[in-house]
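Let me begin by handing over the structure; questions about it come next.
The other protein chains are all here in position, but one chain of the complex has been omitted.
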Amino acid sequence: MRQALEGSQAIAQAVSRCRPGVVAAYPITPQTHIVENISKLVADGDLKTELVSVESEFSAASVVLGSACAGSRSYTASSSQGIMLMSEVLYNISGLRVPVVLTCANRAVGAPLSIWNDHQDSMAVRDSGWIQLYCVDNQEAVDTTIQAFRISEETEIPVMVCMDGFILTHTLEVVDIPDQALVDKYLPPFAFKRILDPKQPISIGTLVAPDFFAEVRHSQHQAMLKSEKAIIEADRDWKKLTRRGYGGLLSEKGPKDAKVGVMTLGSIGGTLAEALDTQPPRRKTKLINLRCFRPLPVAAIQKACEGLTDLIVAERAISPGLGGIVGNEIRAALAGMKKAPKVHNVAVGLGGRDVPLETLNDLVDWAKTAPDTSFSVFDAKLDKLPKEDR
Amino acid sequence: MIEIRIHGRGGQGNVVAAYLLATAAFEAGLYCQAFPAFGAERRGAPVVAFVRIGKQKILRRNEVKEPAFLIIQDPTLLHEKGLTTGLMKGGGILVNTKLTSGDISAAHGEEMIALPATGMAVEAVGRPVPNVALLSAFLSLTGIVPHTALRKALSGRFKGEVLDKNLNLVEMAAKAVDKGLWKEVAHAASA
Partner (left out) sequence: MNAKHADRLAELRAKFDRPPSWKDDPKEDKERQTIRERQPRFRGLEAGHRACQGCGEALAARLVTEAAGPDVILTNATGCLEVFTTPWPQSAWRVPWMHSLFENSAAIASGVEAAMKAQGKSTKVIAMGGDGGTFDIGFQALSGMLERDHDVLYVCYDNEAYMNTGIQRSGSTPHAAMTTTSPPGKERMGKRHLKKDLLSIIAAHHIPYAASASVAYPRDVTRKVRRALSIEGPTFLLIHCPCPLGWGHDGARTIEVARLAVQTGLFPLVELERGAITGVMPIRDQKPITDYLGLQNRFRHLFAKNDHRAEEEREHLQAIADYNIAIYGLAADGDDPLDSEGADTVHRCAIVP
């Protein structure tokens, strides 16, 4: 049903449609409204789930790991420092190949303290072995949440659904919450096999010596690569049911013969899409919205970049001392191409800095002269800094 | 697409006002977007929320910098520097104040419409929360969304006696301003 809902409220509804057996979460801005809304659904009897109000994000992640291993569909959500506190468990969940879905309401990581949006939190755990899907708007966040349970349970890899904190979580907009019957048709009941069961006792989480650890990591990596197929299929099947799809791994917008590409993750894609419609740059430009960041869909990225002379990667995170995280990964991903575009890399919108429509034209103009190894915090106003820090 | 900026103080229901207006637009069959200027403000601090209403799906996510309309929930905010910055040429300002439109406009050197929204809310609902009265008056002035849609939006948020009182407030405030005064501005903005 189409409704005007706050993003967090919509996510709570979507999670509820997936019939989780256990939900565990610890409140943190800007994820709080998701937990609050789920709590309300439980209090009103609209969601039958074991809601565990834990004492930390560390325990939130641990509880959902335990409950999934005990055979219940499990969900958690967090942000920023909470994701950092969870990180040890995140590696554990994926290493044990346990299906869990987590919403990351993306927020900057302190210090300095910032409650506002960027992607530093999810980027910091990009090597944790979780599938990461980034959402442009709240409808996509709702649909991706439902898809995530299916992908996770099919691949036995946990899935992190990344939605921009405040920008999506606190925005009320029109969202279609799919009917329960439709979700039931799409998402089969939780059927994870390697569970803790007295009738068939197994030991989970054993000590693995050097003679087998490398093989475990290899198989985990292979499983991640193979999960691309599950991600594409989950999106395709969802589209068949709802007529809403998100291109699986990535989506493109703009002229096919564009020479300039702008790649983004998350809600910036919406703003730049409107900019492309209303104030298109003079050089033919297309947008590439990277929905799936883990696994990094190298083939799909190369295909999307065919014919481009310049690719601008505008990301909401930074690796101090290196520059862009996504940008450098994309440089590596394109390295095998015959005619790889120059990659220009910027960080924008860090710590909640507003990203206006003009950003698209500004970026395309900047890339004209920027060297291809460049990186800059694009919207930093250097005159605010003392001279020696510029 | 029409962009609106709502100014208030923490605790005045600023975000609720934005959500209600957007929900009313949705009930009227339009696309909408409402969000607060995300801050860490406590009660009493100046806060801002934004609303976008349009016939097409709204893609942009940036803050509203050039609104067609300003709704100001607390007249003391008018002393803040830059409060009306970016207001579209010919755009409208609706202020919650006991003063008349003439007096408040004269005091600040800008055309404004006054509505004693707090007083109306106390009278109708018994609580000094000006947002519903302001929204009702705003809809009268602009005609962008019918009052029936606002009533629907309210019925999604309130129940029973509180809802009835709020619906009365909508009636009261709708009549307190010149109907259709900003119709042309709204039309120009949405074009």
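In this document, chain identifiers A and B correspond to the written order of the chains, with residue numbering beginning at 1 in each.
Going forward, a contact is a pair of C-beta atoms (placed from the backbone, for glycine too) under 8 Å apart; a residue touches a chain by one contact, two chains touch by 3 or more.
Keep in mind the model is a prediction, meaning the values are calculated, not measured.
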Partners of the unshown chain among those that are drawn: A
Hidden partner chain, touching residue among A:D179, A:D197, A:E306 or A:D365: A:D197
Residue among A:S16, A:S59 or A:T359 that touches the chain left out of view: A:S59
Touch with the omitted chain, as defined above, among A:G110, A:G205 or A:P255: A:G205
Residue numbers in chain A that touch the chain omitted from display: 21-22, 24, 49-50, 52-56, 58-59, 62-72, 74, 88-89, 92, 96, 196-209, 212
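Criterion: only the chains that are shown with their structure count from here on.
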Geometric centre distance via CA averages, chain B-chain A, whole Å: 34
Complex interface listing, chain A residues touching chain B: 2-4, 6, 29-30, 115-117, 137, 164, 166-168, 170-174, 267-268, 270-271, 273-275, 277, 352, 354-357
Complex contact set, residues of chain B against chain A: 18-19, 22-23, 25-27, 31-36, 38, 40, 58-63, 65, 153
